[in-house]
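Have a look at the structure that comes next, please.
What follows is chain A.
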Amino acid sequence: MNNTNASGALEAADTQQFLTFKLAGEEYGVGILTVQEIRGWSKVTKVPHTPEWLLGVINLRGVVVPIIDLRVKFNFASAEYNDTTVVIILTVASRVVGVVVDGVSDVITLAAAQIKPAPSLGTGADTSHIIGFGTLDERMRILMDVEKLMAGADMGLVDKAIH
Partner candidate 1 sequence: MTLDLTQFHEIFFEESFEALDAMEAALLKLSAGEVDAELINTIFRVAHSIKGGAATFAFNEVAGFTHVLETLLDQLRAGKRQVRPEIVDVLLRSGDAMRAMLVATQRKEVIDSTGVAKLRAELDRIMSESGSAAAPAAAASAPPGKPAASGDSAIPGWRIKFIPGPELLRNGNDPLRILRELATLGNLKVSVDAGRVPALNDLEPEVCCLRWNLEVHGEIDRAAVNAVFEWAESECELTIERVGGETAPASASAVAAPAPEAPAAPVQTPAAEATTRSANPDGGSIRVSIEKIDELLNSVGELVITQSVLSQLAAPLEGREAGELRSALAQLERHMRALQESVMRVRMLPISFVFNRFPRLVRDLGQRLGKKIELKVTGDTTELDKTVLEKIGDPLVHLVRNSIDHGIEMPDVRIAAGKTEQGTISLLAYHKGGNVIVEVSDDGGGLRKDKILKKALERGLVTNEVDLSEERILNLIFAPGFSTADVVSDVSGRGVGMDVVRRNINELGGHIQIFSKEGQGSTIRIRLPLTLAILDGQLARVGKEVYVVPIVSIVETIQVTRERVNAVASGGQVFRLRDDYLPIVRLHSLFDIEPDYTDLLDGLLMIVEADGKRVGLFVDELMSQQQVVIKSLETNFKQVTGLAGATMLGDGRVALILDIPGVITRFQAAPEERGVARPQAA
Partner candidate 2 sequence: MPAAASPAPAPQTGPRGRVVLGTACTIQEAAAVRAHLLAQAALPGPYEIDGGSVDMIDTAGVQLVVAFALDCLEKGVPYKWAGRSATLEKAIELLGVGPLLEYPA
């Protein structure tokens, strides 16, 4: 439904909101509805025999939540854990997962027209988790599909069906 009011602005139905964050100098965004909360860094319990980017698990008010470091997963250079490190807790398909990022930025609203689909990078890299690129204020943000990211086979997270 594409109602336009007098000033021509688009109705909310056509726009999406994203939480944006920084990761190794780039800006990313995830759908606001997937974000459960944002926490500072806290000690993580290592789980043996898991990939390097799975830092371990934490206690989130009585629930065991795995913490993933996207910087490690995407092979970015450095990964520090200090006072400015932030963990975004995401809910995806009734699982709760935390991702470590360098810092959280604003919540932005993008209209469909402002999102360009991800081109196939031709490098053989798997870009299925990228919804597209959102441009606002001349800054481009890489918009991620959290569900696809978590479900990606290499993540090894969705191992069994949850009852």
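Regarding candidate selection, all candidates are chains of the complex that A comes from, given by their letters.
Just so it is clear, a residue touches a chain if its C-beta (ideal position, glycine included) is under 8 Å from a C-beta of that chain, and two chains touch if they have at least 3 such contacts; residues count from 1.
This is a predicted model, so every value here is computed, not measured.
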| item | value |
| --- | --- |
| Touching candidate for chain A, same complex, options 1 or 2 | 1 |
| Interface residues, chain A side, partner candidate 1 - complex | 43, 45-50, 56-59, 62-66, 95-97, 156-160, 162 |
